[in-house]
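Before I ask anything, here is the structure I am working with.
Note that one protein chain of the assembly has been removed; the remaining protein chains are unaltered in position.
Moving on, here comes subunit A:
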Amino acid sequence: MSVLVDDDTRVVVQGITGGEGEFHAGQMIEYGTNVVAGAVPGRGGEEVHGVPVYDTVSRAAEAENADASVVLVPPAFAADALFEALDSPVDLVVAITEGIPAQDMAKVYKRLSETDTHLIGPNCPGVITPGEAKLGILPGNIFSSGNVGLISRSGTLTYQVVDNLTDRGLGQTTAIGIGGDPIIGTDFVDALSLFEDDPATDAIVMCGEIGGSDEEEAAEYIDANMDTPVAGFIAGRTAPPGKRMGHAGAIVSGSGAGTAESKIEALSEAGVPVGDTPEEVADNVEELL
């Protein structure tokens, strides 16, 4: 079992004719992902890696029965691509693009709330169910199939932690890079609930970082709703305070939340062991299983 994606997932790649789109569509196909179409305005009728390209996402979804989209479109056009995917509609949208203006994302987020679609990202490495499908830019070779679910705000930190897990035989059901932007689709709580409902996931790793209060909210959710054990990691303990904290942003949330200490404390109180190093996270998972 897995969450969000498996070997039945039929994927359309938005932006497949671009440099990153073409490279990573190829990598996804090589991994065994069912990439069934590309969608690029004005490029309908072409083929990339033997996959047909359509002018619109809805045409691609209709012609090829696609139910998921991976967005590898430059930031200036990404919000439009996301609106298109949400309107096509597909069940899952994975937005890899980094640097989408925050106000664009607020509008996308509003639209998302009116749909049943799952949005992963933006500014994320994607989603992978090892051995079945990867939607995104994750290096497939470090993942292995198993019973640990993984959720992370940081792409490269995901790889690091997975590497530590895989190294000692702790395979993964699904790994979800939820992205580090201020406004994202699926957050920790959404992803935790998906894993909680997945019988094949016996333990979960959640990797957070400083900023925002998503980890604190996740801790509350874990305490109140979760049976599956969770191990945590928080990056940024040594980050200098006040370096990149907006002025008004701090007023919104009051204060206190957002620091590594606050997140580690909240998680610890919810019974989540927080490792000092990625290696220790793997130790903790071993103990939880």
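Just so we're on the same page, a residue touches a chain if its C-beta (ideal position, glycine included) is under 8 Å from a C-beta of that chain, and two chains touch if they have at least 3 such contacts; residues count from 1.
Rule of thumb we're sticking to: contacts and distances are computed from a predicted model.
> Absent chain per UniProt: "ABC transporter permease", "2-oxoglutarate synthase subunit KorA", "Thiolase domain-containing protein" or "Succinate--CoA ligase [ADP-forming] subunit beta"?
This omitted chain is identified in its UniProt record as "Succinate--CoA ligase [ADP-forming] subunit beta".
> Can you say which of A:Val36, A:Val73, A:Leu92 or A:Ile142 touches the chain missing from this structure?
A:Ile142
> Consider the whole complex, including the chain that is not shown, and state which of A:Arg10, A:Arg153 or A:Lys263 touches that chain.
For the chain that is not drawn, the touching residue is A:Arg153.
> Among A:Pro125, A:Gly146 or A:Pro273, single out the residue that touches the unshown chain.
Considering all chains, including the one not shown, the answer is A:Pro125.
> Quick one: say which of A:Gly18, A:Gly38, A:Gly212 or A:Pro273 touches the chain that got left out.
Candidates A:Gly18, A:Gly38, A:Gly212 or A:Pro273; residue touching the omitted chain: A:Gly212.
> Tell me which residue among A:Val35, A:Ala235 or A:Val285 touches the hidden chain in the full complex.
A:Ala235
> Quickly run down the residues of subunit A that touch the omitted chain.
20, 24, 75-76, 96, 98-107, 109-110, 125, 137-139, 142, 152-160, 163, 180, 182-183, 207, 209-210, 212-214, 217, 233, 235-240, 243, 246-256, 276-279
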